[in-house]
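Note that one protein chain is taken out, while the other chains of the complex remain in position.
Entry: chain A
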Amino acid sequence: MAVAADRTSVASRPVQRYKLRVGMFAWILHRLTGLALVGYLVLHVWGLKAITNPEAYNALITSYHAPIFKVGEFLLLGAVIYHALNGLRIVLIDFVGWSPNQKRLFWTLGAVAAVLFAVGGYPSIAALVDHLNG
């Protein structure tokens, strides 16, 4: 059977290979940011158990203000913005039938993402720069 033959040939390849076009690139990045966000979600929910204990909560929030977390926040914001906007694009394609426009939509949302990233990421980076300048 074609399907069975296909599966064995795919399975024999050590690493899955994808053709890089805009749509495929968007999809791969959506997966990678999605996985990163699930990992973050697990740590975040588990860490916030401290919410029931004032001292533990203060210590947790203080640790979130470490310089390295400023960089982490910036990356997190980037992942969230990308995943949210590309997700919105998927919803528009699936529900509203915008597939003929999907490439234009990708670049338009890319521009929106760049603006959100700059505005939203500014406080983290400004705080870090302030700290590094003493």
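Keep in mind that, in the parts below, a residue touches a chain if its C-beta (ideal position, glycine included) is under 8 Å from a C-beta of that chain, and two chains touch if they have at least 3 such contacts; residues count from 1.
The criterion applied here is as follows: contacts and distances are computed from a predicted model.
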item	value
Protein name (UniProt record) of the chain left out of view, among "Sensory rhodopsin transducer", "CRISPR-associated endonuclease Cas1", "Extracellular solute-binding protein" or "Succinate dehydrogenase"	"Succinate dehydrogenase"
Full-complex contact with the absent chain, from A:Leu20, A:Val38 or A:Ala111	A:Val38
Missing-partner contacts on chain A, residue numbers	3, 7, 11, 16, 31, 34-35, 37-38, 41-42, 45-46, 48-49, 51-52, 54-55, 57-59, 61-67, 70, 73, 80, 84, 87-88, 90-91, 94-95, 120, 123-124, 127-128, 130-131
